[in-house]
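One protein chain is absent from this view; the other protein chains keep their places.
Coming up: subunit A.
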C-alpha cells in the first residue's frame, strides 16, 4: 500500500532555492534562506476495529519478506508519519494502528484523545467484526474528541464472494452516526485505500481555521507510549444516536 499520494516533489535542493517550491508558500523571497516550509497541519489519525479486519494492511504497504523481518513481524510498526498535500496545504499525518490491542478496553484513551480522524474498520466477510461496531462507537463516544472525523471502512472488498455484510448495511450503520463517512476498500488490492485517508484528511482540514498554528502537536504533548490506564467500565453497547 502506498500512502504517499501526492508526496511533494520538491525534493532536490529544497532548502537552497528550490525552483518549484509550493505556491502555498507564497512569493516570499526569503524562502531561499529559510528551510523548506514546515507542515501546515499536523493530524493524528487512528485506525481501530476488531482483530483481523485488516487495519494494519490499511496502514502498511505490502512488502516482500526480504527486508527487516525483525522490524515487521517481531517488533512491528507502532505508528507512521506521512505527508500529503491537499488543497495546497502540506499535511503531516501521524497514523496509529492499534493492531494487537483489539480488545476494546485495552486501547487506552490516549490513542483516542488526540485523534482528529478515526478510521473504524470491519471485515465485510466477518459478521462479528460488523457486530462489534457499536462497541467501538462506545469507545469513540467515551474518549475521542467530538470533532474527530469518523470514517467507517468495510475492508476486504477483494473477498466479494465471501461477503456477509452488504454495502447497504455498512451505509446504514454509518448514516445513523452523525458525520460518519462510509466506504468499502481492499487493502490487499490497494483499492480505495489512498482515497480513504485523503477523504478523511480533507474532511478534517476543511473544518479547520485557515491559518492554524503548527503547534497543535509536538513531541512534548505527544505521548509515544500512551500511559496505561485502568480499563474503562464498558456499558452495554449503544449507538451514538438511535
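Everything below uses one rule, namely that a residue touches a chain if its C-beta (ideal position, glycine included) is under 8 Å from a C-beta of that chain, and two chains touch if they have at least 3 such contacts; residues count from 1.
By definition in this document, contacts and distances are computed from a predicted model.
A.B. asks: What name does the UniProt record list for the absent chain among "Nuclear cap-binding protein subunit 2", "TBC1 domain family member 15", "Guanine nucleotide exchange factor MSS4" or "Exosome complex component CSL4 C-terminal domain-containing protein"?
C.D. replies: "Guanine nucleotide exchange factor MSS4"
A.B. asks: Quick one: say which of A:83, A:109 or A:190 touches the chain that got left out.
C.D. replies: Considering the complete complex, A:83 is the one touching the chain left out.
A.B. asks: Go through subunit A and note every residue touching the omitted chain.
C.D. replies: 2-4, 7-8, 10-16, 18, 35-36, 38-39, 42, 60-61, 63, 66-72, 74-83, 92, 94, 217-220, 222, 224-225
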